[in-house]
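My structure is below; once you've seen it, I'll send some questions.
Every protein chain except one is present and positioned as in the full complex.
Labels A and B are assigned to the chains in the order they are written; within every chain, residues are numbered from 1.
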Amino acid sequence: MAVNPEEMEVRQDVVRRETAETSSYEAGAAIRQSSLWRDAWQRFSHNKAAVISMVAFVLLVIYVVITPWVVPYDPNNVDFSSAYLTPTWSHPFGTDEFGRDLFLRTALGGRISIGIGFAATFAIMVIGIAYGAISGFAGGWLDNAMMRFLDALYGLPYLPFAIITLAIFGTVNFWTMVVSLTIASWLTTARVMRGQIITLKENDYVRSARAIGARWYRILFRHLLPNTLGVVIVFVFLELPNVVLGEAFLSFLGLGINPPKASWGSLAQDGYQQYLSHPHIIVIPSVAIAWLILSAFFIADGLRDALDPRTREAA
Amino acid sequence: MLKFVVRRVLWTIPIILLVIFMTFLMMKAIKGSPFRKSERAVPPAVLANLNRKFGLDKPWYTQYFRYVKGVAKADLGPSLVLRNQDVNGIVKEHFPVSAELGGLAMLVAMLIGIPLGIISALRVNTWFDYIGQFMSNLGYAIPSFFTATLLIYFFASKWQVFPTNGWDSASAKVLPVLALALFPLTYFARLVRGQMLETLQQDYVRTAKAKGLRWRRVVVVHVLRNSLIPAITAAGPILGGLVTGSFIIENIFGIPGIGRYYVTSVSGRDYSTVMGITVLLSILIIVANMFVDIMYGILDPRTRDVRS
Partner (left out) sequence: MPLLEVENLKTYFKSRRGDVRAVDGVTFAVERGLTLGIVGESGCGKSVTALSVMGLLTPNARIVDGAIRFDGRDLTRLSERELEDVRGRQIAMIFQDPMTSLNPTLTIGTQLTETMKRHLDMSTDAARKRAIELLEEVHIPNARQRLDDYPHRYSGGMRQRVMIAIALSCNPKLLIADEPTTALDVTVQAGILDLLEELREQHEMSMIIITHDMGVVAEAADDIAVMYAGQIVEQATAEDLFDRPEHPYTEALLGALPQLEGENVREGRLTAIRGRPPDLVDLPDACRFAPRCPYANPNDACARHNPELREIRPAHLVRSAHPASERAGALAGADA
């Protein structure tokens, strides 16, 4: 005979349930066996801001990828007769001082900027997860040492760190930008991952795994890391805009991608030189950057709410 | 409690040494002697002399130790490019400007951002909150070079209320401070709002209400205190953000601060200036973080007993 779960409650569960009773309340709803991911997806899809942002983000990526294949203009074609056009049908974003179509250039710039963003974010995740997992899992003196080292790295301010790294490389191109921005940005991820691993380590299922003799790599890869997946995904959408912004700042200062190569930062630098006379040139890449940052931010928020069932909306 | 403070202070020293070491290593890794940047090739004898004069011919660990000794005596060494100046002088001249810019921006960010966050939380889901959220998201997403450009375009160029650049008069300071303060402002507002909302859900707030305390007291004594503490600890990363932002803002507004100087020094391969400024900024950030940690320990009694 099925045992009524409430009767056999462990103390904590009762406390939790009672607290749930006095807040927003969904007891008695159909009990459908559903995995964490299905639940999370459900929650995410109900979050209007998150869904809209997801759509916006995808649209941006599509624009960036497709436009250069579709638009007939040559990005390097100099045509002074069409210089400085404001947005029209044939040039939705107008043209710059060399008559180059900005709709196309912004997409090209986006490829570079978002490309750097994705590549660097991926690298940040790999390094951050590895460092944090090793530190958190190992514990003891190794953890201590690794954390102190991290503390020291934290002292180096972001932009100077990236700038110096670029200077060490000597040249500036896509990959040196990726590496520099990665090196300057992996710290937070590492710290958070370590925190996650440490918290998860305390769980009973880890103890049980140890008790039956599971080796450390099984515990780490089979039990701990998969449970950090949620946090990792949220972090991807948090770090991506940071990297893109970093690239934009560096390029804007002239220390990153420089004209005539297009990135959102270099386009902004271009636009800045003549913002007084032709403001639209700087508006476009700025809006593009803001669009990316905003959509990524709301997606990250939505993901965070969806994956952490304890987060409650403001009443 | 004292033990905690002392321990925290002592920990900063090895961290600072490590940072200096890493900066030093990085500087050494940058290829290209600073003396080679002019078009005319510098004769090797002169080059050797210059190297010897600035101690660049000594082994790296000697250079490192000399440098650390110097830092301890607050001497950052001579500039390798501007022969008649030393880094200290450069710093002395330009750093106060940046400090003032950053300080004012931080002040504005806190004075406006924190109350905004508090009120938004107390009036959650009202139009005030929605508008606040909206503006805050905008401020967060729009890159600061754009904000600065916008500000200059409207307030300086079109309406001529403030000058377009410079740092000499009070009115010249308004626009750059605002432009720099925007991002930290939204950060504070959002952080405080989130913290307050979370605190308001806590059981002990319910207990305070159940005791019949006046709502004002509940908010001020129970909610605010516990919400603002985490907001203060965010000041650390925000400082980093200010440094980054100041590079851009100084560049745009033509402000003679070290952010702007840094950029030129890097391209000019002026090792010691770059290193000096980097070290200075790093020490600043590390010390600021130390203060924040100590403050956190003072304000939240739980961490004191647990922290290493």
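What we mean here is this: a residue touches a chain if its C-beta (ideal position, glycine included) is under 8 Å from a C-beta of that chain, and two chains touch if they have at least 3 such contacts.
Note that the structure is a prediction, hence the values are computed from the model and not measured.
Trainee: Tell me which of B:N226, B:S246, B:S272 or B:N289 is the one touching the absent chain.
Mentor: In the full complex, the listed residue that touches the missing chain is B:N226.
Trainee: Tell me which residue among B:R7, B:K69, B:K158 or B:K209 touches the hidden chain in the full complex.
Mentor: Going through B:R7, B:K69, B:K158 or B:K209 one by one, B:K209 is the residue touching the chain not shown.
Trainee: In the complete complex, which positions of subunit B touch the hidden chain?
Mentor: Answer for subunit B: residues 202-204, 206-215, 217, 221-222, 225-226, 229, 299-302, 305 touch the chain left out.
By our rule, only the chains that are shown with their structure count from here on.
Trainee: Given the complex with subunit A, which residues does subunit B contribute to the contact?
Mentor: So the residues of subunit B in touch with subunit A come to 11, 14-16, 18-19, 22-23, 26-27, 29-32, 124-125, 137-138, 140-143, 145-146, 149, 152-153, 157, 197, 201, 240, 243-244, 247-248, 251-252, 262-263, 266-267, 269, 274, 277-278, 281-283, 285-286, 289.
Trainee: Taking the complex as given, what residues does subunit A use to touch subunit B?
Mentor: Listed in rising order, the residues are 148-149, 151-160, 163-165, 167-168, 170, 241, 245, 248-249, 252-255, 268, 272, 275-276, 279, 282-283, 286, 289-291, 293-294, 297, 312, 314-315.
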